[in-house]
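Once you've had a glance at the structure underneath, I'll fire off some questions.
A single protein chain has been removed from this complex, and every other one stays in its place.
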Amino acid sequence: MQESRSKTSGEVAALTGGRLVGPDNLVLTGVASLDEATATDVSFLGNEKYRAQVLPSRAGVVLVPEDFAEPPPQGRAWIVSKNASAVFAKVVQVFAPPPVVFPPGRHPAAVVDPTATVPGSVHVGACAVVEAGAVIGEGTVLAAGCYIGHDARIGANCLIYPSVSVRERCRLGDRVIIHCNSTIGSDGFGYIPGPTGHTKIPQVGIVQIDDDVEIGANVTVDRARFGRTWIKRGTKIDNLVQVAHNVVIGEHCFVIAQVGISGSTRIGRGVVLWGQAGLAGHLNIGDGAMVMAQCGVPKDVPAGAHVVGSPAMDRREFVRTLTVPKQLEKLKNTVKELQSTVAELKKKLDAGS
Amino acid sequence: MQESRSKTSGEVAALTGGRLVGPDNLVLTGVASLDEATATDVSFLGNEKYRAQVLPSRAGVVLVPEDFAEPPPQGRAWIVSKNASAVFAKVVQVFAPPPVVFPPGRHPAAVVDPTATVPGSVHVGACAVVEAGAVIGEGTVLAAGCYIGHDARIGANCLIYPSVSVRERCRLGDRVIIHCNSTIGSDGFGYIPGPTGHTKIPQVGIVQIDDDVEIGANVTVDRARFGRTWIKRGTKIDNLVQVAHNVVIGEHCFVIAQVGISGSTRIGRGVVLWGQAGLAGHLNIGDGAMVMAQCGVPKDVPAGAHVVGSPAMDRREFVRTLTVPKQLEKLKNTVKELQSTVAELKKKLDAGS
Partner (left out) sequence: MQESRSKTSGEVAALTGGRLVGPDNLVLTGVASLDEATATDVSFLGNEKYRAQVLPSRAGVVLVPEDFAEPPPQGRAWIVSKNASAVFAKVVQVFAPPPVVFPPGRHPAAVVDPTATVPGSVHVGACAVVEAGAVIGEGTVLAAGCYIGHDARIGANCLIYPSVSVRERCRLGDRVIIHCNSTIGSDGFGYIPGPTGHTKIPQVGIVQIDDDVEIGANVTVDRARFGRTWIKRGTKIDNLVQVAHNVVIGEHCFVIAQVGISGSTRIGRGVVLWGQAGLAGHLNIGDGAMVMAQCGVPKDVPAGAHVVGSPAMDRREFVRTLTVPKQLEKLKNTVKELQSTVAELKKKLDAGS
């Protein structure tokens, strides 16, 4: 797939530190999955599910784990290593096209308010808009068409992709990455309801995003009613996730695509929320908890717990609920047998009396 | 959290109309939640869940309800009032930083077609684009980077945030707010299917959004196949919601984040759709109905009904389904006892005969 530099199988093996099985002079120019690879590609067995694809694959070289016993067919080679997946990441980089460079400086079509602080090391792309009072850290990239609101603070070496909006007064740490079309700091959803109209509750807080957080594409993070919505250091958020006002997400969490987190819920450290899970408001999710895909969480989750289902329950309980139809079928049969037995007894008894 | 003006506890009490318990000379400079507050913050007890946090909080002043009996610790104060939550909204405003002002006039980097009607009272931000024939009402804000399509009509005093797209011919009433990256008037999803290709059905209708509607960030509202997709007066829509073509949403509804509403479904007045709920197409959802989080609605919902689950069912029925595993366990035990009884009877009868 990738245009790239060429390497031999021997060179790739040396680079990975793995053990080469097969010829060292195969010419390789790219990487591909097992089923898409051709003779000039390196591929890898990273998921047991694909083990049966290694031999039929046309990949010139395959990175395999140490327990992979089969020899390579004629004209192909294996590189055996402890962690094929991690090693493969290195190989990918060798053949990868050079990453896009966003050079320091302002594009002539960038629009930076004169009261904003934007060092010369910052890239400001075409049609990017930086409002009054915003402060941008050294080395940050504000890609084309992104929007940085009034008095917002963006740390150093951040990467803000096209069409991202960071609204007024929000604060980002260093090395934060935000992908295209995400919205940081939209108003929280707060109204005083009334039958003839709902009154908007002003949302005067901010969003604070700490160092090394990465936020996917088309994510929404609402500003706090007051105080802050807060995403702590190192947390990674996938695409199309909703983070409501005053939510706090702890350090080093994973939040997978399309998760929704309701207002004021607090999530501990190292929590994993799988895709499309939904969390009610004002909950505490303990450190290291895991919430499975599509789970609906109506109450607190203790640290380390592993919940499934909608409404959420303990994993073992959930597995039991899945067997309910079978258990019921079995019980019906038991009851049917019992009915026969009882009918016979009755007959006997009636006959005998 | 907020930089702000300073007030005394006495001044804040006067402002709220509440009863001060404790010193009137505490200096306050901001607002914060109970667990984040410091001695110069006002906080509040708005949700019973946090009652136990009032005493341990470091907040200088806490707004408490009338039934809160405990006296404040040394150097702190309560303000007692009927509706702590509503009163707190006022206090938040006092300490809030001044809102961003979008002054009337066109930024030099705004792009307004000469045939568009844009009064001088309108703010048009940098890189906002207003296409031919569009008509914008007095006092409306078109923030940086938003897009108003051909012949679209936007009412007065609307607030259209950055990167919002309103496509051709759509019509917004007055005081409509649309948050960043939302799409109004994308084509409805309509095709005549075929095994060798699906034929697109032109979507020539519009979206009509009435007065006082607020739409969150990254929301999609598709234009009608013909006629209009229609969101009526006062309805509030949260982030990442999907509204398909020809949907009608009645007045004063709440649609929480990540809800999906399929084509031609009609939603009554005052309906609440909780987060991640999904509604099939061509349904009628009656006035005042409530659809709970993650609910999947395959058929009409009567006015005032309260539905849960996927597929949706009445709340009481849903609660019953949740107890099925326990009921089954109990029934199994009953059957086991019955089996013993029958076995004994059989033995007796066999012995006796």
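Lettered A and B in written order, each chain numbered from 1.
What we mean here is this: a contact is a pair of C-beta atoms (placed from the backbone, for glycine too) under 8 Å apart; a residue touches a chain by one contact, two chains touch by 3 or more.
Quick caveat, the model's predicted, so the values are computed rather than measured.
K.L.:
Touching the absent chain in the whole complex: find that residue among B:168, B:287 or B:314.
P.N.:
B:168
K.L.:
From the listed residues A:19, A:299 or A:346, report the one that touches the chain absent from this view.
P.N.:
The single option touching the absent chain is A:346.
K.L.:
Of the listed residues A:84, A:240 or A:312, which contacts the missing chain in the full complex?
P.N.:
A:240
K.L.:
For review purposes, identify every residue of chain A that touches the missing chain, sorted by number.
P.N.:
Chain A touches the chain not shown through residues 1-2, 31-33, 36, 47, 49, 86, 89, 92-93, 95-97, 99-100, 107, 109, 125-127, 143-145, 161-163, 177, 179-181, 212, 214, 216-218, 234, 236, 238-240, 252, 254, 256-258, 270, 275-276, 293-294, 310, 322, 324-325, 328, 331-332, 335, 338-339, 342, 345-346, 349, 352-353.
K.L.:
Across the whole complex, list the residues on chain B that are touched by the chain not included here.
P.N.:
Output for chain B: 109, 111, 127, 129, 131, 145, 147, 149-150, 163, 165, 167-169, 181-183, 186-187, 189, 191-198, 200-202, 204-206, 218-220, 222, 225-228, 240, 242, 244, 246, 258, 260, 262, 264, 276, 278, 280, 282, 294, 296, 310-311, 317, 320-321, 324, 327-328, 331, 334-335, 338, 341-342, 345, 348-349, 352.
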